[in-house]
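Worksheet for the structure shown next.
Every protein chain of the complex appears in place save one, which is left out.
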Amino acid sequence: MSLSAVNKRWELIGDSDAARRALLPDGAESELAAYQNHIENCIGAVKIPVGIAGPLRVRGMFASGDYYVPLATTEAALVASYSHGAQVITEAGGCVSVMLNEGVSRTPAFAFHSLVSAGLFAVWCIEHGNEFRAAAAQTSAHAELADIGVAIEGNHVYLLLEFTTGDASGQNMATIATQAVCNYIRENSPLKPEYSFVEANFSGDKKATAHSFTTVRGKKVSAEVTLPKDLLPHRLHTTPEQLERYWKMSAIGAIQSGSIGVQGHFANALAALYIACGQDPACVAESAVGVTRMELDQQGNLYAAVTLPSIMVGTVGGGTSLPTQRACLEIIGLAGAGQARALAEICGALALAGEISLTSAICANEFARAHQKLARGRNAGQQADNG
Amino acid sequence: MSLSAVNKRWELIGDSDAARRALLPDGAESELAAYQNHIENCIGAVKIPVGIAGPLRVRGMFASGDYYVPLATTEAALVASYSHGAQVITEAGGCVSVMLNEGVSRTPAFAFHSLVSAGLFAVWCIEHGNEFRAAAAQTSAHAELADIGVAIEGNHVYLLLEFTTGDASGQNMATIATQAVCNYIRENSPLKPEYSFVEANFSGDKKATAHSFTTVRGKKVSAEVTLPKDLLPHRLHTTPEQLERYWKMSAIGAIQSGSIGVQGHFANALAALYIACGQDPACVAESAVGVTRMELDQQGNLYAAVTLPSIMVGTVGGGTSLPTQRACLEIIGLAGAGQARALAEICGALALAGEISLTSAICANEFARAHQKLARGRNAGQQADNG
Amino acid sequence: MSLSAVNKRWELIGDSDAARRALLPDGAESELAAYQNHIENCIGAVKIPVGIAGPLRVRGMFASGDYYVPLATTEAALVASYSHGAQVITEAGGCVSVMLNEGVSRTPAFAFHSLVSAGLFAVWCIEHGNEFRAAAAQTSAHAELADIGVAIEGNHVYLLLEFTTGDASGQNMATIATQAVCNYIRENSPLKPEYSFVEANFSGDKKATAHSFTTVRGKKVSAEVTLPKDLLPHRLHTTPEQLERYWKMSAIGAIQSGSIGVQGHFANALAALYIACGQDPACVAESAVGVTRMELDQQGNLYAAVTLPSIMVGTVGGGTSLPTQRACLEIIGLAGAGQARALAEICGALALAGEISLTSAICANEFARAHQKLARGRNAGQQADNG
Partner (left out) sequence: MSLSAVNKRWELIGDSDAARRALLPDGAESELAAYQNHIENCIGAVKIPVGIAGPLRVRGMFASGDYYVPLATTEAALVASYSHGAQVITEAGGCVSVMLNEGVSRTPAFAFHSLVSAGLFAVWCIEHGNEFRAAAAQTSAHAELADIGVAIEGNHVYLLLEFTTGDASGQNMATIATQAVCNYIRENSPLKPEYSFVEANFSGDKKATAHSFTTVRGKKVSAEVTLPKDLLPHRLHTTPEQLERYWKMSAIGAIQSGSIGVQGHFANALAALYIACGQDPACVAESAVGVTRMELDQQGNLYAAVTLPSIMVGTVGGGTSLPTQRACLEIIGLAGAGQARALAEICGALALAGEISLTSAICANEFARAHQKLARGRNAGQQADNG
């Protein structure tokens, strides 16, 4: 990425010197090289402030310990809210967060002349699973074709190819592996499709879908915590009873709105963490789906759980190698290979912290007030839980 | 936001000097003040590279002209794809993009002892619309309560309050105005609810919902373009016929996946533009819903249209005042008051460009290849359309 | 309908004398005349056994008193279960059931050359609401166009016409009135659509949809009852606590399945009552959607409510005039004009009875047993609650 190309682009978009100084300040030209394989038509960079939420105590299969989670956002009150929720969880002994399942889909589709041909082709595909797996494996050491599903609709066949992708989030890896499977099919299938496409929009890529919600897209995580009843009035200004009845009322609210799943604002946690940590923030579309449940347990404490079936995270690839994004991963202690599942468990724990904090604020009648104070700048500094 | 507080946070999270230098390089302390009302527990900022897509010719009610749209992303191929789509649209004479409707909801809920009380309360609410409007109006000169809906479920009443919020995206404004309506209700309703909540999750905030899809959340925009049949083989390596049949096959793919609406990857456009321009990227969860349609017209050209009912954008408030974000708004020429509707029309046009580019790549069998080349760095520079 | 035509059909389908004797026994030829305007290609009739459930005490706006509800089914245990639920409700003092809203939709659609034309047409439609209403009113004294909505998708316009239809269920009346509106448009609109259709599948006719669930299709009813805690162990073999926790677990089960709304088996109530009472049983597809809620109230009693937004019933038209169907309406006391809203309230109350009975059986671990006993004929007679 040559500086002259960057300069030409700035000329193209006009002479706003102030804009240029903001996006490409003096000395920042040296950073452009790092963006080379991450963006085209580059003109500089935006800065998103990062705050830390925590400590968040997590007892997971892959993540274990007390974490400070960097969150990138421009929305006042967000970090304060998550940090508060995280601290309350930690005071309660931490949360359990478990990755239950993983897999990324691509769904090529094939058109035939007739339903009978479509059916025969589907059978052939199922019989050639091993060959498909081999074709996929040749594209990357990490791309493993884990499952093959078939959906026939008239003379059309959709293949549901589900991959594991190592520590990468994996959409591109899955695409390239799917292309290899399609190439194998083109060369070997005794039945030639009239036409076919490498992806036919059944995969749930970049959108909320009932199918991903019921199965998995990326990583499925469930996290839980029990908050002692004595902790709530002091720390959350509400009671387990209030939280349970809010849960019921808001669950039916969500159901009436026709949402997929029932949860409050997973999107806030995921967008802020994805941006900070070099994940793809467009995946908030699919990731912000799941179930939150809050209820009294037999001792009158509050049991709270979240289940997120579509967390799209990796610790290699994508934006994870950029300097500031890598720094954020290092702050959590999860940079580099071998850490993607732990990062998903952190996502689950963070979402849990946010659901507790938000619903408590609503129950305590502090929801509107928090936004008013922090966003409008009155005494904002005092609100921060942490330093 | 004092530097000593920032330093204390860095001590708290450990001694990673490299991380600190990345997020808070020398000289960046002066920028922290700007983040004061936008984040808590700040430790620095992440940088997201920005590329420009365009020129994108838009003929809208509010946006009109040729635009270069700044997109912030770390995903290779994204800007190149949008820029290519934008240029093809422009070559075809530009697209029409029209804001059709606007409104942001909050949905407080009220519990009563009985269905009869709930019904009487609902009637009282409808009769007191003017008083509700007045209460809302007192919280902000821009908060206007435009519509009041009621949903009764047993002894529970959900109010669907829909606001217009000037040039702000408006979630916080709507929350504060809803609190004022709830205060009015608490003081004046002859029927006292057993309990109530300022928001009961019917509003579609931060999630994809069928209700927002059918009505509006934020701003509803539809955009269209007709691409001459001769333009496609040369510029998109496909034909109108192929695009139409892909549309049909992928529409049924999306339907089978249980998505809300039918579209390809609105999320990519919206996440990249929201981050660049200081919008709330968590709203990608609700915004990435809608309809894409492609079909042959009577002359054999390709008609393509997108409809996005939930674009959440503003040109004042939120992150729009931060230096780099404001710079991006200035590049589009839409910074400050009076520009929110035009920005929404740009979102629609940009989404259209992306749908055309992506589906063409799939039809031309270039989808996997594009990712392979750009993301993995082979000849990446050659791919950029623009300089 | 001449007997010779009937005889010819029997010859056509072959010589099964037993089948003919079953469907058209000696003497039944005289009944064929009654079917004249209700069916084509008639060869006889099937018999569906009818049982009565009740007494069911209803305190509604339109229905009030103790009802015996005739249910037509061939599924063992169904009537026993509903009758048991009805009796428990009655012992608790009866349920409240209230019709909250009504309206039947048709959704014609219009294609234009461009989005701008579509938008202008939409404005013209909204401005000509009075003319549309007049055109609709001319088709029937009962067809009233109550609301006009507009949805623009690219260069397509969908009109959401919502009618009230007196005491008829009203789909056909709405269709004919919509045709009249379309005729008016064709003759008067300054913008001529390229093509249009009288119904474009947005109306929710004969299918479960999120839109009908959030608004109304036919009649929206909510019903509630509070069951004293002392009544449950004796009469339902469970406790309020067990029912509440079952509700929570099954609500999340339904959410995970991607259902529209959350309920158990409204379809059983509605299919059996629709068939008995001359309603259109295909409408079970749209009617079997809604919300069931069960929870402890402050005194430890069980509060149970159902909300059904899409009850499609009438007391005139359709099958209501056939002899056996009219007899069933007479048993409830709701035959003829002026009774449709009361019938909808009965549907709500009956659905509530069924939800209580079914969930109690599951909580008491009697669900499988009930089917085993009644369907497989062991001591079946002893199970009937009534007689």
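Note that the chains take the letters A, B and C in the order they are written out, and that residue 1 is the start of every chain.
In the analysis below, contacts are C-beta pairs under 8 Å (C-beta built on N, C-alpha and C of every residue); 3 or more make two chains touch, one makes a residue touch a chain.
Just so we're clear, the structure is a prediction, and the values are computed from it rather than from any experiment.
Student: For the chain left out of this view, which of C:102, C:199, C:224 or C:295 touches it?
Tutor: Only one listed residue reaches the unshown chain, and that is C:199.
Student: Pick out which of B:6, B:159, B:251 or B:282 touches the chain that's been left out of the picture.
Tutor: Considering all chains, including the one not shown, the answer is B:251.
Student: Among C:58, C:276 or C:334, which one touches the chain that has been omitted from the display?
Tutor: With C:58, C:276 or C:334 as choices, the missing chain is touched by C:276.
Student: Write the list of chain B residues that the hidden chain touches.
Tutor: 210, 213-214, 248, 251-252, 255-258, 260-262, 291, 293, 295
Student: Need a quick check: the contact residues on chain A for the chain that isn't drawn.
Tutor: 96, 98, 100, 114-116, 119, 151-156, 210-211, 214, 222-224, 258, 291, 293, 303, 305-307
By definition in this document, only the chains that are shown with their structure count from here on.
Student: Nearest whole angstrom, what separates the Cα centre of chain B from the Cα centre of chain C?
Tutor: 38
Student: Can you compute the centre-to-centre distance for chain A and chain B, using the mean CA position of each chain? Integer Å is fine.
Tutor: 17
Student: Hey, what residues on chain C touch two or more of the other chains?
Tutor: Residues 210, 214, 258, 291, 293 of chain C each touch two or more of the other chains.
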